[in-house]
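Below is a structure I'd like to ask you about.
Excluded from the complex is one protein chain; the other protein chains are retained at their positions.
Labels A, B and C are assigned to the chains in the order they are written; within every chain, residues are numbered from 1.
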Amino acid sequence: MRELTYTAAAREALAAAMAKDPSIFVVGEGIGARGGNFNTTTGLYDLYGPMRLRDTPIAERGFIGLCTGAAMTGSRPVVDFMFLDFILDAMGELINQVAKIQYMSDGRLKMPIVLRGSIGVGGSAATHHSGSYYSIFAHIPGFRVALPSTPYDAKGLFNTALRGDDPVMFLEHKLLLNTKGPVPEEDYAIPFGQASVVRQGGRDCRVTVVALAAMLRQTLEACDWLAKDGISVEVIDPRTVAPLDMDTILQSLHCTGRLLIVDETFAPCGIGAEIAAQAVDRALDDLDAPVKRLNGAQTPTPYSPPLEAAVIPNAATIEAAIRDLLAE
Amino acid sequence: MRELTYTAAAREALAAAMAKDPSIFVVGEGIGARGGNFNTTTGLYDLYGPMRLRDTPIAERGFIGLCTGAAMTGSRPVVDFMFLDFILDAMGELINQVAKIQYMSDGRLKMPIVLRGSIGVGGSAATHHSGSYYSIFAHIPGFRVALPSTPYDAKGLFNTALRGDDPVMFLEHKLLLNTKGPVPEEDYAIPFGQASVVRQGGRDCRVTVVALAAMLRQTLEACDWLAKDGISVEVIDPRTVAPLDMDTILQSLHCTGRLLIVDETFAPCGIGAEIAAQAVDRALDDLDAPVKRLNGAQTPTPYSPPLEAAVIPNAATIEAAIRDLLAE
Amino acid sequence: MTQTTGTLLALYRTMLVVRRTEEQLARAHQVGLIHGACHTYVGEEAVATGVCANLRADDAVFSTHRGHGHALAKGVSPAALMAELFGRATGVSRGRGGSMHLFAPEVGLMGTSGIVGPCILQAAGAGYSFKLLNTDRVGVAFFGDGASNNGAFHEGLNMASIWKLPTIFVCENNLYATEVPISQSAGNPNVAGRAIAYGIPGVQVDGNDVLKVYEAAREAVQRARSGGGPTLIECRTYRTRAHSEGMRDAGYRGAEEVEAWKARDPLKLLAAQLPAQDIAAIEAEVKTEIDAAYEFARNSPYPDPATATTHVFSEK
Partner (left out) sequence: MTQTTGTLLALYRTMLVVRRTEEQLARAHQVGLIHGACHTYVGEEAVATGVCANLRADDAVFSTHRGHGHALAKGVSPAALMAELFGRATGVSRGRGGSMHLFAPEVGLMGTSGIVGPCILQAAGAGYSFKLLNTDRVGVAFFGDGASNNGAFHEGLNMASIWKLPTIFVCENNLYATEVPISQSAGNPNVAGRAIAYGIPGVQVDGNDVLKVYEAAREAVQRARSGGGPTLIECRTYRTRAHSEGMRDAGYRGAEEVEAWKARDPLKLLAAQLPAQDIAAIEAEVKTEIDAAYEFARNSPYPDPATATTHVFSEK
């Protein structure tokens, strides 16, 4: 099958949607003629011009508030925010308005807004360009939160985001943007709330690992190493954290009896805590060992490479965590 | 002992601190001559004037950003934000700046800022005046998060907040503000990270309930009902969710074998998930039953009394949850 | 431009509906029929009335915590408004919102908000939609003087300017934000004058003179519909009741000041230009309507708690 980068896969979905639906427009800094800081909109400005590819002032709260009003009045805005850190300035609009309008209007208004951009630690981007606040959005009622980890998922999940009527946080880990993978040319959509079993553990598998975003690749690498020692691991990528497909995780846990969640973001009140809490609520009898979480350190993100590397999990620490869990 | 309201208890701490330390100032809307929407500063303006009790424009991001700079340069700001919902507009300042300055400056700058105001569902305040986002602040490294549930705790925790050099979210549930309780006249401070065992379960107790903020009173009421049937419950109030005193909870769980967390806020990625996750990680062998969470509904807060009542736990639903857990 | 008596009577009627509805709400608040906050618009009726008289049902209004007047002037019925504040299923927001969360998209009332600021941005967004979709509809934001010091004002007006959005920004300058006078909260309390900072037209009008408001809004709406971009209208007005029902209304402003503004009551000012018997007829009509609305609201059922979590997302 044809290979595309992660960014190109999402862009294909966007381009097709914009061709079909004239009510879609994109806002962001440098997403017009420049084609986006991450090439998210390359080529589209020439086709659709400034009304549909709108370079904005540096006013994150402003343009997200503007898009809220646009979504209430017949348009379908896509906010291309570059780094998630920037739109913390718009949290009031997001939590108080975007997430609540459908409910407060008793379903008479829709809120078809997609917010997309990069997250994650990597490349010495330092503390203002490394945030991944997906657990916060998963906490708040009213958001869909997608975390594609492959080009295939990027296209399929972006299609779903663009077709729904709900606010979607579409979060693209910066270390994945240029990764390549097979992407069908035809149109397809991956429903939200369907985890993917990325690596089947097989009959004698004794551990399930849930890994998110860039941690998936690290986890798969660790699994390759473990496989050499005959250790098999079942790996699950939830793909969306709101809704969260807990059933798929619990099915796997039922077979393996052990669960590790690998998440580069902060542990307290994070998605790993949620998965662990649901596991102990719904599957206590399946647990042959404590549920373990492997998270990034509870600290702002430092710049210097050795410091940066020290604050996130990697294949080696994941391998160790899996071995430790198997030893419990 | 003398009884004070919750608000008066915190005000006593503030007044004493301001008398001692001229670098403390308070900002907020109506906290000057008016004395605060919730009487948080009554009487202080007459003593200290506008430089230390500063009425602000409606610019939450602005005045929190201003206080950030003030805290970096020798002052000790107290932000009196009225309703937590309002300062979502300042999340960028809070998460990107306030929480990170000490770390980024390698400890050369301090960040002695106290953010205080009301949270919680109640009184038909509706969706823009009912938010309790403490789990979000507990997720982010760099914040202390206090949730006093009694006048005694309000004074003691506020004293600690005012004396430290860290950013503190001091969150006062609106249904508690006018409740009364014993408050010593002398000066005392309650360290952060020390849970309080509010109700001892005794030898034969088979369930631990962790309850936060206004849910504590509801839980105690439920316990009174259960006591009539000879059912004893151990009740723990963490008092701060960052740091979280998990040891006290686990000690209790070790004796009782059952754990329920009652939290009126949203379940996914909430503090209840964190407590459950730590329990299953550190105390799996102590668990005689699944860890249960009782949370508010996953929805924006409605206005009408019957709707509002339907979205938060109360003594009756807590009682039922405890009985269900005991039957597991 | 002089208006016909018919127009004047229609304006008067709208103002009276707002006034009488809110007087009824104030009484209802005293007897505990209203559950949460209740910010009345008494004294400011000319603003919503004069602006909305220039709007169509498909124009979009975004409002603030003090939104009863905007809702009524845009076409919400007094019955649906009262029922909302009483927390009933028949309320304009089905009892979900109360005083500060009024939604009636069917008449172009796109929402009021308990948070100061967002309406400015959302109205710009409606303008963006209407331009993108090639319609001649307009977006309107109503907001207070207090909101004009908020970052949303800066960002919203600037975006509307650079993209020439069909949006009208109506600042209801009632001189106070709760108890804080604008002279203490704004380095330059001349709100209309700040339009220059965004390169858009700004006008200041007597917000108690409904005809002045009507004229300014007419011009702004015409400009917006014809592609001329946004306008900032500052209406100088005054709320003659407390910030919110049940709050004190002393200490921060003098009785003299309040009385002087009451003497310039917008209804009185307009009534003076109209035949007394017409006024009386309208008064009687409106009384009947408000009485019926009150009965309707009071007798409406509360919403079913089973619906408390519906419509968080679009599919249910």
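To be clear about the criterion, contacts are C-beta pairs under 8 Å (C-beta built on N, C-alpha and C of every residue); 3 or more make two chains touch, one makes a residue touch a chain.
In this text, all values refer to a predicted model and were calculated from it rather than measured experimentally.
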I'd like to know which visible chains would be in contact with the absent chain if the whole complex were considered.
A, B, C
The listed residue (A:A59, A:M72, A:L115 or A:I318) that touches the chain absent from the view is A:A59
Looking at B:G32, B:G122, B:P151 or B:G164, which residue reaches the missing chain?
B:G164
If I consider the whole complex, including the chain that's not displayed, which of B:A70, B:I190 or B:L325 touches that chain?
B:A70
Residue in contact with the excluded chain [from C:L133, C:I162 or C:V258]
C:I162
Residues on chain C that touch the omitted chain in the whole complex?
149-155, 157-158, 161-162, 184-188, 193-194, 196-200
Contact residues on chain A toward the hidden chain run 29-30, 33-34, 55-59, 61-62, 85-86, 89, 123-129, 297-300, 302-307, 309-311
Note that chain B touches the chain not displayed via residues 22-23, 25, 51-52, 54, 56-57, 59, 61-75, 77, 92-93, 96-97, 101-112, 141-142, 144, 164-166
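By definition in this document, only the chains that are shown with their structure count from here on.
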Among all the other chains, which ones are in touch with both chain A and chain C?
B
Can you give the whole-Å distance between the Cα centres of chain A and chain C?
40
Taking each chain's centre as the mean of its CA atoms, chain B sits from chain C at a distance in Å of 36
Got the chain C residues that touch at least 2 other chains?
93, 96-97, 101, 113, 115, 117, 151, 312
Touching two or more other chains in chain B are residues 61, 85-86, 89, 127-128, 298-300
